[in-house]
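One chain of protein is taken out of this complex; the other chains stay put.
Coming up: chain A.
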Amino acid sequence: MNKAPLLFTLICFVLYLTLRHFTGEIWISLLVFIPPVGLLITNLALRKNLRYKSWFIRYLGFLLEKKEFTTNSTISTDLLFDKLLEIIQDSEFQLLDADKTSFSLLCGTSVNFWTWGENIYIQLEPGEGSTTHLQFVSTNLFGGSSWNRNTNNYSSFINSLEDSLTI
């Protein structure tokens, strides 16, 4: 489990208590919670575009739990890209963005009582011959633990891919 978000939350809480103790004003103290709430709102706003992939993967990576998986396919990159579009449309995931020139896909899970949703970045790269290297990164939008949802997303995706190869 990523410890950074827990530390971030603890710092916010300690700051809140300190401010409340010295100022006596609850509203001033609550300002401490603007950064985490702001971060969540920013993440929800940026989640639907492939352009902000590095924000979730690289810059904010230390605050979010992300799981990376790689696999190889014997299907050519171009064909696999179209196949994945079909699979995502028929699956529990929602297609958020796709770029065929870079063979990148972005899909996500919906927000519910238990989660703010996860973003799933799929990157295809041509391998040797007509094979394709598939990189799957699942990241949650807020918090340091996805409670295994990132791993479950990958299992679900791979099962859908395998099932879809029975034509």
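Everything that follows uses one rule, which is that a residue touches a chain if its C-beta (ideal position, glycine included) is under 8 Å from a C-beta of that chain, and two chains touch if they have at least 3 such contacts; residues count from 1.
Definition applied: contacts and distances are computed from a predicted model.
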Worksheet, complete the sentence: Its UniProt record identifies the chain omitted here, from "ABC transporter ATP-binding protein", "Helix-turn-helix transcriptional regulator", "NADH ubiquinone oxidoreductase 20 kDa subunit" or "Cobalt/nickel transport system permease protein", as "Helix-turn-helix transcriptional regulator"
Worksheet item: Given the contact definition stated above, which residue among A:Glu25, A:Glu68 or A:Asp82 touches the chain not shown here?
Response: A:Asp82
Discussion item. Contact with the hidden chain only, please: which chain A residues?
Written reply: 74-76, 79, 82-83, 86, 162, 164-167
